[in-house]
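The structure under discussion appears below in the form of structure tokens.
The complex appears here without one of its protein chains, the remainder shown in place.
Presenting chain A:
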Amino acid sequence: MDEWKPNPAVKPHKKRSWYLAWKYKLMNQRALRKLCQTGAVLFLLVTVIVNIKLILDTRRAAYEEEEESAQDYDDEMLNVEVPRHPVSNKKVLDVEVYSSRSKVYVAVDGTTVLEDEAREQGRGIHVIVLNQATGHVMAKRVFDTYSPHEDEAMVLFLNMVARGRILIFTIKDEGSFHLKDTAKNVLKSLGSQVAPFLSWRDMWTFVGKKGGEVYGEKHAKSPALSTWGDPVLLKTEVHLTSVEDAECHWPDTELNRRRKRFCSKVEGYGSVCSCKDPTPIEFNPDPLKDNKVFDVPVAVIAGNRPNYLYRMLRSLLSAQGVNPQMITVFIDGYYEEPMDVVELFGLSGIQHTPISIKNARVSQHYKASLTATFNLFPDAKFAVVLEEDLDISVDFFSFLSQSIHLLEEDESLYCISAWNDQGYEHTAEDPSLLYRVETMPGLGWVLRKSLYKDELEPKWPTPEKLWDWDMWMRMPEQRKGRECIIPDISRSYHFGIVGLNMNGYFHEAYFKKHKFNTVPNVQLKNVESLRKDAYETEIHRLLGEAEALDHSKNPCEDSFVPDTEGRVYVMFIRMEQEADFTTWTQLAKCLHIWDLDVRGNHKGLWRLFRKKNHFLVVGVPASPYSFKKPSSVTPIYMEPPAKEEGAVAVPAVAAAEQT
């Protein structure tokens, strides 16, 4: 704006001419001309000023308008967002690791990432995996190597961890009793000097990089069998590498971007994060022809067992006819890792603030998940309900697609379930066969929206009731005599070992030998005969064709059933009234099938397979099918063993199934 400088010089001149103009106005032409000139100058000046003002004004107006316009659309929840921790560019991490009899902790840069001083738990070797570029905790595990086989799990885990990750080890209480040489060698290969000589009640801490340098190790030997080694505190520094070095160089695709995000956050998922030939995370199973369940929402109920969830989702997404868009994973609690797994597969996940405790918590989580499912998919008439500890059969959706119309049309049905409680390796045979049963098995099932909205949701047990949702659903008040359709060979497999009502022994005894269908595209047999009346006809036909077995033999003996194939046999057991399951329970026990409560019955009839023969059990006289009993046959009665066991065990464990 230097051009403006002459202006002040004009001013005095202007003032004088103003006065002169009046004086010479009429008699001096020059004065007139001068006046005009001055006027022109003045006019110019004014124009310029006005114009500048105009520009400034429009500018301000435009600015204000935008400010204002944005104001209408401002999120009301300002300031809610907590500023994230600034990403530190630090290249060195301070790591502190403490090992002692009753307490362990690990602190990274002053932040405690592990602290365990609880009594009677957390014994063994704690392992923490850090990202070598960011220093974030990627995995936290504890292996109770005081107990057998835990060291094998630890070796498995350590082998899965990618090269270059930072590993932190610390022992709480005791970690050497069942630490075998294989495991010790693995630790040695990581750079530990002490590991091969770890012994009873030693304290030990170790920080190292997988396949690289050792950052520190400390050890305190136990002086005597009855005492522990002194607590050890290891303080060391870990040098971070660049992000590029810590990542694999997969081709840049949408899938690999998800993979990258996942693999930079968590560890312990094996080859999904391998730099070379990683396991696929998209499966593209064959679509189903005429898929009737393509638009049925699938709710996956999950807790904090991300490894289970990972396995479960893999099998679910590999099932033919799956529609990933309809899948929602409901996570009970604000757990990050399960959410990471969900995002790895590109699915949507919803977290649920934990309310209530234990059983009631699971129950409330179920309710919230089911309600949310029907809210999210208001058009849906059904929902498929799955749990995180299930493998899903390849023909799971095919099975549902072929049978779901029954649930829509037959009012006497309660659910369709993929699980046969009595379908063990030795008792299930025919993948195309379906049953009607009076019990609700759960473990992968279809719920009708009207049943949920009109009956279950309004009276769902409230948190203070502390009920199991599935036990509640099995109660006669809810079931109202309706039945579920199940396959002979289950379309789901329960692999969960760690659970609310689960432990290794229980799983071994009741779930491990369960039969699981692996044949794709099974064409179900005679689905229409599953309707209420048609099923009775079918049962009568079956019983008409069945041969009565020799009731003088012991039904627990293998020889009770002849060594034939493809025949239909029937046996009669004593069942005084509808709720008399004394003999059945004993029979179930010796057949090694589900005996903790009564499952799989239909009007006093059980159907299963023995030695590839269809094997029917009829309870006489309670069952309406009793009339099929030849008069010569005396129903078998089996006495329960000594009272104490039967009476105490059953109710206690009855609540303990599937979780």
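Worth a mention:
As a convention for this text, a contact is a pair of C-beta atoms (placed from the backbone, for glycine too) under 8 Å apart; a residue touches a chain by one contact, two chains touch by 3 or more; residues count from 1.
The definition used in the following text is that contacts and distances are computed from a predicted model.
A single chain of the complex does not appear, and UniProt lists its protein name as "Ribitol-5-phosphate transferase", one of "Ribitol-5-phosphate transferase", "serine C-palmitoyltransferase", "Integrator complex subunit 14" or "DELLA protein". Touch with the chain omitted from the figure is made, among A:51, A:242, A:271 or A:537, by A:51. Summary of contacts with the chain left out: across A:375, A:559, A:577 or A:632, the touching residue is A:375. From the options A:242, A:462 or A:554, the residue with contact to the chain not on display is A:462. Here the missing chain is touched by one residue of A:101, A:292 or A:352, and it is A:352. Looking at chain A, the residues touching the absent chain are 3-4, 6, 9-10, 37, 41, 44, 47-48, 51, 55, 58, 62, 65-70, 72-76, 78-79, 81, 254, 257, 325, 330-331, 334, 339, 348-353, 355, 368, 371-372, 374-379, 453-454, 458-459, 462.
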